[in-house]
Structures are given as C-alpha cells and as structure tokens.
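Starting off with a structure, shown below.
Left out: one protein chain. Kept in place: all the others.
Right after this comes chain A.
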Amino acid sequence: MLASRFLLGCWLALAVLSLATVGLAQGAVSSGAILLLAVLKAWLITDGFMELRHGPWRWRVLLLAWAGVLALVVGISLNLRG
C-alpha cells in the first residue's frame, strides 16, 4: 500500500513537472530551467519507478549521471550559439 502510494506520488510529481516544463517554455524561460526539470523527472523515474533508490549506488549514480551530464552538455551547446 505504501509502495503504491509512493509510486502514485512519483507519477503526480512527473505530471506536474511536465506541465511546468511546457509552461516555462511558453514563458520564454532559459533553457537551463527546462533542462533542470528534465533532470528532476529523470531522477523520479530512476529512483522511483526503476527503484534504484534501493539499488547499488554505482548503478544509481550511473543512471542519474546519464540525464545530468546529457542535460549539462545539451545546455552548454545550446548556449554556445550566441
């Protein structure tokens, strides 16, 4: 029951963050804020849905780093254009 409630909480947070992402994009907010929300969503999926919060820390770091480093590199490349 607790686990189901936790999963529902993750899904709700993911839905709210997705709506916020679109809202921020329409408000012409910097790409950094939108990418940060993407990383937060990735964190909810890896730790919540994929259950890496209970998993070995190396795998947890690896999966979180995938989203974090990718967002960082994407953010840098998009901001280099100016």
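Annotations for the structure displayed:
Here is the rule we go by: contacts are C-beta pairs under 8 Å (C-beta built on N, C-alpha and C of every residue); 3 or more make two chains touch, one makes a residue touch a chain; residues count from 1.
Note that contacts and distances are computed from a predicted model.
The subunit not displayed here is recorded in UniProt as "Cytochrome c oxidase subunit 3 family protein", chosen from "ABC transporter permease", "Acetyl-coenzyme A carboxylase carboxyl transferase subunit beta", "NADH-quinone oxidoreductase" or "Cytochrome c oxidase subunit 3 family protein". Those residues of chain A that touch the chain absent from the view are 3-4, 7-8, 10-11, 14-15, 18-19, 21-22, 25-26, 31, 34-35, 37-38, 41-42, 45-46, 48-51, 54-57, 59, 62-63, 66-67, 70-71, 73-74, 77-78, 80-81.
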